[in-house]
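What follows is a short report on a single structure.
Every protein chain but one is kept in place in this view of the complex.
Per-chain residue numbering starts at 1, and chain names A and B are given in the order in which the chains are listed.
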Amino acid sequence: MKRWIPLILFLVLVGFFAKGLFLNPREVPSPFIGKAAPDFTLPVVGDPNTTFSPAEMKGKVWVMNVWAPWCVSCRQEHGLLMALAQSQTAPIVGLNWKDKDREAEMLLAREGNPYFAVPEDLSGKVGIDWGVTGTPETYVIDQAGIVRMKHVGPISPEIWKEKFEPKLKELGV
Amino acid sequence: MIPELGHFALIVALLLAITQAVLPLIGAQRGNLTLMSVARPAAQGQFVFTVIAFICLAYSFLVNDFTVENVASNSFSQLPELYRFTATWGSHEGSLLLWVVILAFWTTAVSVFSRHLPDDMVARVLGVMGLISIGFLVFLLTTSNPFDRLLPAPMDGRDMNPLLQDWGMIIHPPMLYMGYVGFAVAFAFAIAALLSGRLDAAWARWSRPWTTVAWAFLTLGIALGSWWAYRELGWGGWWFWDPTENASFMPWIAGTALIHSLAVTEKRGAFKAWTVLLALTAFSLSLLGTFLVRSGVLSSVHAFATDPARGAFILAFLVLVIGGSLVLYAWRAPKMLSGGGFTWFSREALLLGNNVVLLAALGAVLLGTLYPLLIDALGMGKISVGPPYFNAVFVPLMAPALFLMGIGPLARWKEASLPDMVSRLKWALAISVATGLLLPLTLDGFKPWAVFGFAMSMWIFLTVLVGFRERLKNGARLSTLTRSFWGMQLAHLGMAVGVAGITVVANYEVERDVRMDIGDHTELAGYTFTFRGTTEHVGPNYRAARGTVEVSKNGKKLYVLHPEKRIYNASGMPMTEASVRPVLFDDIYVALGEPLDEEAKTWAVRVFHKPFINWLWIGSLLMVVGGFLAASDRRYRIAVKAAAPTAAAAQGA
Partner (left out) sequence: MSRKPWMPVSWLFSLALVLAPAVWAGEAESIGADPVIEQRMIKLSEELRCLVCQNESLAGSHAELAEDLREEIRVQMKAGKNDKEVIDYLTTRYGDFVLYRPPFKPLTLLLWFGPALFLLLGAGIWYFTLKKRRNLIETPVDEKKLAAAAQLLEDNK
């Protein structure tokens, strides 16, 4: 019986490897899922006297999209975001991340602004508070201010349909 | 034209590999000499054609043929010629081609140096190696063809990763593969023995030199990789327990256990099952490593490819080869009768202890490397297992192994008495403990791990001396001691040197991270570093800010170092080129960080003092030399020579 042990151990390992082929080791899950969205108060792009805070969104299901003018992938999803803004599914807040050269205002004027509000996180501190590692990253927050989902990378129409729509439906949108 | 020729050569190599595998294995099973004799020519033919394919790819790189996708992705017109050549194996496809060439090389070597082996054994060994070649060639041709064309061809290539543009790239991969792939020989011998049912001491005697040579190459390859990373990466580290590093280290641990286990099987006929299993394990770990770094299953700074589709292919191959070998093992296990008995502190017992400890260490590294995958696959989240874990776990596990390294060679076979050993070794033990406790006090402070490390290296050093002394006392002279003995002593000594180096550098290295204006200086480990600013410097395929740092001691200027911050033209990738200066056994290491102002007059500079780090590389070299020496022992060469006249006689008769 002992002689079969190496083979059995090996096959168990193979099972894990096979499963592993379908996983992405680089995808970092957000520790905020199911927890309250971190609070902040940031000035809005283009109007330093106005601020935005997640508390304002209580009672609504909303989406926070972390983006930057220098981020190439963000441009890919811009079209989709514009369409979503039109369809008024859920308000999209665009957290402008580490925009040192302050290009956000011009870019939004040029390409269209899908965002309900554009808080400006120049230093990236709020990004750190939300566990942001890069752009674009998108969060779904529910009426009570709890983070329900996080997506890393640009949103394609397929991803919206397969990941976001079911989640939003679940939350009553 | 040339790429197509290379592609064609690979197809021919595959056909030859199929011939090399199928016919001799059938022949060995049936006792058909004609079929068995196909093995040698088929193997040698396969080697010729894999080399042709390799030359074709290298040629494409050297002439900048960007219609070949592999060249376009990994090379650049301004890339210096030497690196255009090494780019041949700088990609997933190219490195697999190197794998295949080196496997064919080992197969050919076995086909040449096996005249003294029985025909069915040779047929089986070459046949099994042929099966492995088939797997890799099919993988190459179907999923990873290095000769794929890219039309229309781009104007220029995407350049080679700057980190690879170092002469470590020239020798690290080939040496590593010589070792990694070389374990296929031990594997094939084990399979051949299992197939024939003949698992005697002779099998161990035949596979031992091959295994030792492969192990020596692997040691060299790993040491080179570590040295290269140390110089290239700019943060002063030399081992990160990255999955790819572990993928090469695990076969090394298994290989070390294997060469020790082979000693017992050869000398005493014991441990047959252990040795066979270790032979299967060592190469299986090589294959596992190939899977891990190319499938995207683990995140590594060194990953060749992160392609689940290719990963699936390799996994299937793994199941066939490793699964098949383990089934064979389980089937033949009852036939593996044990050898003679031995007592508690006999050499067999100590070598068994060594095996056990090494396998525990191997298990720990495997566990740590695969744990994130295990947790993720079970849906339980994502964790990281990094250097803190491995260092915490591996170092204590090595303690018994290092201790055994001292007493093992001195213990008698079959029976040994503990009191006898204690009396022979009491001085060595005392001096080692004293060294461990006192040496740290003369250096920079008492550190528990330093105590341990110094005690262990002194212990191994002294027991090596005792080994010599006892032999010389018994009438031998230095010139009459066998190469096998010299090899063993040298390799163990190398380990002692390496452990001493690691102990010093890990416990007493110092670094400073400073902002330096022109004229600023900083002091570290008795040296004064003065920054003289940077100058613009243009290389063949990069632009660099070349820093000048004067190193002085006691006011006397000693050396000038030139760390660089390079930006490569094709990719725009920045790279730190640290400046490393060996001073006897220490290294002074300076790296430029980022410019801290607009005109790049002020820079972040990192200076390190790495005491005794070169003992790490020197110790590794001693191990490599020891391995080669042991493999060239007379008894292996005589067997070859003796076979020749008998073979001639048989032919003449």
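Just a few scattered comments:
The rule we apply is simple: contacts are C-beta pairs under 8 Å (C-beta built on N, C-alpha and C of every residue); 3 or more make two chains touch, one makes a residue touch a chain.
Given the structure is predicted, the values throughout are model-derived calculations rather than measurements.
Considering the full assembly, B:G386 is the residue among B:G31, B:P80, B:G197 or B:G386 that touches the omitted chain.
Checked against the hidden chain, the listed residues B:A58, B:M178, B:A364 or B:V451 yield one contact partner: B:A364.
In the complete complex, the hidden chain is touched by one of B:L15, B:A109, B:L233 or B:V327, namely B:L233.
Mapped onto chain A, the footprint of the missing chain covers residues 26, 28-31, 98, 123-125, 128-131, 133-134. Although one chain is not drawn, its touching partners on chain B can still be listed: residues 233, 235, 237, 240, 242-243, 270, 299-303, 338, 340-344, 348-349, 352-353, 356-357, 359-361, 363-364, 367-368, 371, 375, 380-389, 392-394, 397, 400, 414-415, 443-445, 510-517, 519-526, 528, 531, 553-554, 574, 576, 593-594, 604-605, 611.
Throughout what follows, only the chains that are shown with their structure count from here on.
Interface residues of chain B facing chain A in the complex, by the touch rule stated above, are 277, 280-281, 284, 291, 295-299, 308, 311-312, 315, 318-319, 322-323, 326-327, 329-330, 333-334, 370, 372-374, 376-377, 381-382. Every residue of chain A that touches chain B in the complex is listed here, in rising order: 2-4, 6-7, 10-11, 13-14, 16-29.
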